[in-house]
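Only a single protein chain was left out; the remaining protein chains are all shown in position.
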Amino acid sequence: MKGSATNTFGILTSGGDCPGLNAAIRGVAKAAYGLYGMKIIGINNGFKGLIEDDTGILKPEDFSGILTRGGTILGTSREKPFGKVKDNDFSVDMKLDAIKENYKKNNLDCVVMLGGNGSHKTAALLKEQGLNIIGLPKTIDNDIYGTDITFGFHTAVDIATEAIDRLHSTAHSHNRVMIIEVMGHNAGWLALYSGLAGGGDVILIPEIPYHMDSIKDHLKNRAKSGKQFSIVVVAEGALSYEEYKMDKKQLKQKRKDPGYQSKAYELAKDIEDKTGMDVRISVLGYLQRGGTPSPYDRVLATQFGTVAAELLYKGEYGNMVAREKDDIIAKPLEEIAGKLKPVPQDHILLKNARMVGTCFGD
Amino acid sequence: MKGSATNTFGILTSGGDCPGLNAAIRGVAKAAYGLYGMKIIGINNGFKGLIEDDTGILKPEDFSGILTRGGTILGTSREKPFGKVKDNDFSVDMKLDAIKENYKKNNLDCVVMLGGNGSHKTAALLKEQGLNIIGLPKTIDNDIYGTDITFGFHTAVDIATEAIDRLHSTAHSHNRVMIIEVMGHNAGWLALYSGLAGGGDVILIPEIPYHMDSIKDHLKNRAKSGKQFSIVVVAEGALSYEEYKMDKKQLKQKRKDPGYQSKAYELAKDIEDKTGMDVRISVLGYLQRGGTPSPYDRVLATQFGTVAAELLYKGEYGNMVAREKDDIIAKPLEEIAGKLKPVPQDHILLKNARMVGTCFGD
Amino acid sequence: MKGSATNTFGILTSGGDCPGLNAAIRGVAKAAYGLYGMKIIGINNGFKGLIEDDTGILKPEDFSGILTRGGTILGTSREKPFGKVKDNDFSVDMKLDAIKENYKKNNLDCVVMLGGNGSHKTAALLKEQGLNIIGLPKTIDNDIYGTDITFGFHTAVDIATEAIDRLHSTAHSHNRVMIIEVMGHNAGWLALYSGLAGGGDVILIPEIPYHMDSIKDHLKNRAKSGKQFSIVVVAEGALSYEEYKMDKKQLKQKRKDPGYQSKAYELAKDIEDKTGMDVRISVLGYLQRGGTPSPYDRVLATQFGTVAAELLYKGEYGNMVAREKDDIIAKPLEEIAGKLKPVPQDHILLKNARMVGTCFGD
Partner (left out) sequence: MKGSATNTFGILTSGGDCPGLNAAIRGVAKAAYGLYGMKIIGINNGFKGLIEDDTGILKPEDFSGILTRGGTILGTSREKPFGKVKDNDFSVDMKLDAIKENYKKNNLDCVVMLGGNGSHKTAALLKEQGLNIIGLPKTIDNDIYGTDITFGFHTAVDIATEAIDRLHSTAHSHNRVMIIEVMGHNAGWLALYSGLAGGGDVILIPEIPYHMDSIKDHLKNRAKSGKQFSIVVVAEGALSYEEYKMDKKQLKQKRKDPGYQSKAYELAKDIEDKTGMDVRISVLGYLQRGGTPSPYDRVLATQFGTVAAELLYKGEYGNMVAREKDDIIAKPLEEIAGKLKPVPQDHILLKNARMVGTCFGD
């Protein structure tokens, strides 16, 4: 440990379950413990465990054999220390005091946090409060600003694509339009990738508001050319042009309406109305983020984890580990916090997709 | 072809898409053509194609390489010649006349029909009308009377189990109750098998009406023993004891109500209300019946297909091919038509499941 | 535990790794512990652990979450207490004394053994020696006498079929004969099932000696009909007619020759020589028996496990749990020990396979 800036650090997973969390934990732990001899404190159930001092020492047997396992051995929660206080029991101030106290009590030199967008915002705020913190970008949405890719994303692409493959045969056999709704409230990466991989005929993403008429024309043209079936891949956050023009409050209202089930249902009704075609829906839901990580994500999570260990060693706190081009680097938390990474309008994949005939409804 | 009772036969797939249809078509065709030299007429889109004379000769290249392919190369429809006439264009009589005419016109000695329960009822009625017909039992529900197993079932079990595996990690990481709804309106085979294979803690099937209180107790007991998460596998047709006591009309009414989404949603609300636990839902839907058949189903469908070819050769028309114990046999259509095969209350699997701690809510 | 014949039992896994071992252990343990409150002693590394008293109490947390996991949490070995004594350190008598002593020392009322053919022979001999023992039939070969099916088999079929699927595209693209060698020294179940599921053109199993000329004719005929590629699925123990006529000693000699690599290599050379076709080989090896069990095997292993627990409860020792038709029953160990279950010459699957054009080389 000689020369290491970090003697002891805590590690927690925050936000939704995501494939690769255990692989990343193992990456951090194997390098930090095996190479540098650091002491590792597992913090249970996200920031909740830091507030409630629900912790325990991680030993080699704890992170052995977890590379392939889904979920997170540490448990997770959506606790946001700076967020709204639901039950009034704890104010933000009380939570922060608890966090600082437990940070000290556990002799932490740093907290390694595996989380998504919201969690990195929290991390940046804790940095402001004087805590040493290092973030690792996990989310199946791939929408974290500052990194080309997040772990969990490609596993979700694999799952969604396999689902599209299955729906293809049903669509074909029944001459149906099958709509598959995948995750992605703010970014369409998952819909775009899995849609292209699955040969989706229409792909709808939040970044490109769609016109029902363009979709109708596309489906009709396919039917004319002899293809009576079509696959529509839609991100849950996709917006019609009408929704796009609404103010956000109005839109939120609309989607909270008990009659509104999800984007796929709305779309199905619209397509049936406009085309008279037989439409079916599949909402992929939680399947997209559970289970064993894909090889791609295992490698990526391992890389992120080992680089985090290096930052711990060097004392380069306050950063998120990120991939930029082919390199794994460190990005200051304040630079990335609160920002999103939507699919850019000029992204090459959009161009490629259009060239093979994908309709985006624009 | 010397000695063959059948010179020419038609083949059609009827009802919902199901893994193994192409494997079965290939099995029939390879044996009937390769061994016996019969002429094979493909009838498109189920009974619709027979009514509309939408047919074509099947040649070896048509059934080569389709063993592993999902869907059906013949297309399918839910057309029921004896069923309600939707659009008044065709009366049942007109349809039957068309069927008989096209049967003759195509010089058919028999029609081989791959279908589920409803389609076998149709087949039995066509038999009554003097047509030669042979049925092959396909359905992911495994609920066809007269056969121990149907092709498509084990593929659906594989898909549902993989989904349960994925949800397990999310349930565990978040300390949640995850409800997964699988297909099965009238029979719980799929929920029972996949639930047991996936280690479901609660399995709800139409055959065993459930008491919410039993489920609550079970989940609470698990929580007490340290397992804060649970997996509930529910067939779409599962019934609470209250529903079970309703008359059928009343129940149908209830489920048609726009506020009623599906069994999983209702259950989620009930469990949240009764236990205060965090519940999430996944409705598996169409994923369960698309895509490449599992090896088990490829073998079974091939077996059914070759036995159908043998029946064609021998002129043993009017039967459904069925598996009974380890044998593949022929069952007269009138014996099986209109009957269901629910999970028997004393089925050994129910006993085995209970022994490892599965709660059925009874 | 009142009324239970068994208070304490040991459990061990013996012989080669096999998917479903953990599922079966969990089945036994959940029922025996949860329903009947028995004490469970895990015996490590097969009979070796019984000889060396390498044991430990199994607690609920040990068998929780292992349903889907490959391998065996108990470890396994090929130790045969009645077998040849390799290193002279222990005679058979010494081993038996140790086994009896440790059986007593651990207060065992019975030993549950998960094993294949050889291990069940051992179990029968231990029964003769006065030990209570219950066997569970595991093997990917499905060759255990007295049970219709063994757990592990269908997982191996899935793995082998997936491999055949992959080889198909290479065979097709390159106009090659691809030979895939699967496990099966004495029985061809795995080759037969996976070969049929994968659409193998030639399937060679130990039960049907093959003539190279029949294979040659079949491949040539396929080529003539425009199919320049073929898939040959061969069990490692397949025999040419010449080998079949050899005495066993001679055959053993031949296969021990350093120049003899495996059946697939020999076959490749023969086919190239006889047909001039381009041949490639794939020997599947250990892949066939590792990893997570298929849903089918998880259910079967769970069933076997729970029935074993019931036998423990009732004191019905000295049996192997077996499936016969659709029932799970108990078979006296002495009835099944030392016998094999080859594919019968009149097995229906052989007939079905031949009907779709499979060549067995006979």
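Lettered A, B and C in written order, each chain numbered from 1.
Keep this in mind: a residue touches a chain if its C-beta (ideal position, glycine included) is under 8 Å from a C-beta of that chain, and two chains touch if they have at least 3 such contacts.
Keep in mind that what you see is a predicted model, and the values were worked out from it rather than measured.
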Chain not shown, its touching partners among those shown: A, C
Option touching the unshown chain, where C:251, C:287 or C:348 are the choices: C:287
Candidates C:59, C:105 or C:174 - the one touching the absent chain: C:174
Among A:55, A:147 or A:161, residue touching the chain not depicted: A:161
Identified contact with the non-displayed chain, of A:307, A:320, A:333 or A:359: A:307
Touch residues of subunit A, complete complex, unshown partner: 26-27, 30-31, 34-35, 60, 64, 67-68, 148, 154, 157-158, 161, 165, 193-194, 196-199, 225, 227, 294-296, 298-299, 302-303, 305-307, 309-310, 325-328, 348-349, 351-353, 355-357
Hidden partner interface residues of subunit C, rising order: 13, 17, 21, 45, 69-72, 75-77, 159, 162-163, 165-170, 172-175, 178, 258-259, 261, 280-283, 285-287, 289-291
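As a convention for this text, only the chains that are shown with their structure count from here on.
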Contact graph of the chains (line, ring, star, complete, other): line
Mean-CA-position distance for subunit C and subunit B (Å): 31
Subunit A and subunit C: spacing of chain centres that average the CA atoms, whole Å: 42
Mean-CA-position distance for subunit B and subunit A (Å): 36
Touching two or more other chains - residues of subunit A: none
